[in-house]
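Here the complex is missing a single protein chain, while all its other protein chains stay put.
Take a look at subunit A:
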Amino acid sequence: VYSRLCVLQEAVIEIEVIERNPPPRLADVFDHKDWVSGVHINTHYILTGSYDSTVRIWTHDGQMKCSAEGHTSPVKDVVWISSDASSSDSGRVLFASASQDQNVHIWSLAESTAEPQVEHLHTCKGHARSVESLAVNPSHDKLCSVSWDKMLKIWSAVPDDVMVDEVESEDQIALKRAKINSNQRRATTRTPLLTLQGHTQPVSTVVWPTGDEVLSAGMDHCIRIWDIVSGVNKSTLNGPKVFHCIHHSHLNSLVASANSDKLVRLWDTRAGESSMVQSALASHQGWVIAVQWAPNREHQLLSGSYDSSLKVWDIRSSKLPLFTITAHEGKVLCLDWTFPQLLASGGTDSKLRTFNFV
């Protein structure tokens, strides 16, 4: 009777139609010599860092374009500094790599010539332990690195030969002079623009969502939000576990975190201290090691775990992922979803796999 009454009352039911995506399809397998620990995709290339201390550049269809060797220890993270060759002048793309040898290297990839050439521009020295993660600011001119020495360091990401207009500090002038004196194209050493201290334990991950705000998280179980202008820790979100990876979505301003347990947690940094949004996403069987929001979809994110699987989530369903991809034979170490149609993940089976996802 009650249901009949309900039907009789004219209610408007809003039905949201969500288009069902086809599952991700394996596109390519990129063989590496050692574990793949960092990956970043731009419109043309895929940048990977590996435990054999090498940074490699691949085309989307699986051809290795070139490799950059210069690190002496495993590379932990790689990042494109300028997203596209067309956006930067002089036809070259910059990228950076962080390594366990406690350095960050800034490289440039020249596309103008037929044979792409990688040039080691700068070595950023200053960290005292292995550098774990890198982030580039939205205007692509600064780089933030975090390390096991509990520090965040901000580096300039602009190559020296472009920085003519800027007011040069004394040491930069000295560096330039040294470079001119040596008169050869050797990588110059950079010192940090800013060092942020505050983490009580090693820092493992960093994101740079807006121009003057950096989010970092690590083994002290908290996400710290830093104001770059003043260089202070604006606020702290305390979590229950070690953070392996956080990622900020520019579509819904939420932060997703991969912790040392089986959950993907969602945070709202605007809500102030201790604000875990919604429930955590639970379906992984091992530590979640990497997480990344979809670049073009508000509710979707990708997570990779030590149980060798990738999961595509819609955050509105916290119990079941949209898709589960068994991507690797070992642990997943890194993943990327910068390019909307392409998912990539690297793991301890020394392979990078890409997946087409419409």
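FYI, a residue touches a chain if its C-beta (ideal position, glycine included) is under 8 Å from a C-beta of that chain, and two chains touch if they have at least 3 such contacts; residues count from 1.
Operating definition for what follows: contacts and distances are computed from a predicted model.
Name of the non-displayed chain as stated in its UniProt record, restricted to "Auxin-responsive protein", "Eukaryotic translation elongation factor 1 epsilon-1", "Ribosome biogenesis protein BOP1 homolog" or "Thiamine pyrophosphokinase": "Ribosome biogenesis protein BOP1 homolog".
Touch with the chain that is not drawn comes from one residue among A:Pro138, A:Pro240 or A:Pro340, which is A:Pro240. Touch with the chain that is not drawn comes from one residue among A:Trp80, A:Trp267, A:Trp287 or A:Phe339, which is A:Trp287.
One of A:Trp58, A:Trp293 or A:Tyr306 touches the chain omitted from the figure, and that residue is A:Tyr306. In the complete assembly, the contact with the undisplayed chain comes from A:Ser260, out of A:Thr123, A:Thr191, A:Thr236 or A:Ser260.
By the touch definition given at the top, subunit A reaches the unshown chain through residues 35, 37, 51, 74, 102, 128-130, 148-149, 201-202, 219, 240-242, 244, 260-261, 286-287, 306, 331, 333, 348.
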